[in-house]
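A single protein chain has been omitted from the complex, and every remaining protein chain is retained in its original position.
Our next item is chain A:
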Amino acid sequence: MSVKQISVFLENRPGTLKSLTAVLAENNINIRALSLADTNDFGIVRMLVDDVFDATNVLKDAGFIASLTPVLVFAVSDKTGGLDNLLAKFEAAQINIEYMYAFAGKKDAYMIFRVSDTKNAEAALRKAGCKALTAEEMTAV
């Protein structure tokens, strides 16, 4: 199962990220993972939150431009070669990674992948023995 990531457009100047986090904090939305892609002029904040539906609505109400993107989340054991093992499966299935980022859970580390063809990638990886986390599973870790 893929998980829905929220992508938000931000102008590249001081305080814009803060204005985003302020809206989430005010609405009791917890950020689980976050990454920032930037150019000279603008950036895209990508994040996993505990309540996607709520987060999308409050951000839009606050005047942000946000969109939802499916991403795959995998647990990786927090030890040498953990990520390498996982990426070996990506390579074997010829899956191209557009971008990735990570967050640490209570026990394991979690890798978030954006791939070109989410559905096929997920199926191929499941065949190889790697099951992507669901949104519910994400909440628990």
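List of remarks:
By definition in this document, a contact is a pair of C-beta atoms (placed from the backbone, for glycine too) under 8 Å apart; a residue touches a chain by one contact, two chains touch by 3 or more; residues count from 1.
By our rule, contacts and distances are computed from a predicted model.
Of the candidates "Raffinose/stachyose/melibiose transport system permease protein", "Thiosulfate oxidation carrier protein SoxY", "Phenylacetate-coenzyme A ligase" or "FAD-dependent oxidoreductase", the chain left out of this view carries the UniProt protein name "Phenylacetate-coenzyme A ligase". From the options A:N27, A:T69 or A:T118, the residue with contact to the chain not on display is A:T69. Contact between chain A and the absent chain runs through residues 5, 7, 9-11, 16, 37-39, 41-42, 44, 46, 63-65, 67, 69, 98, 114.
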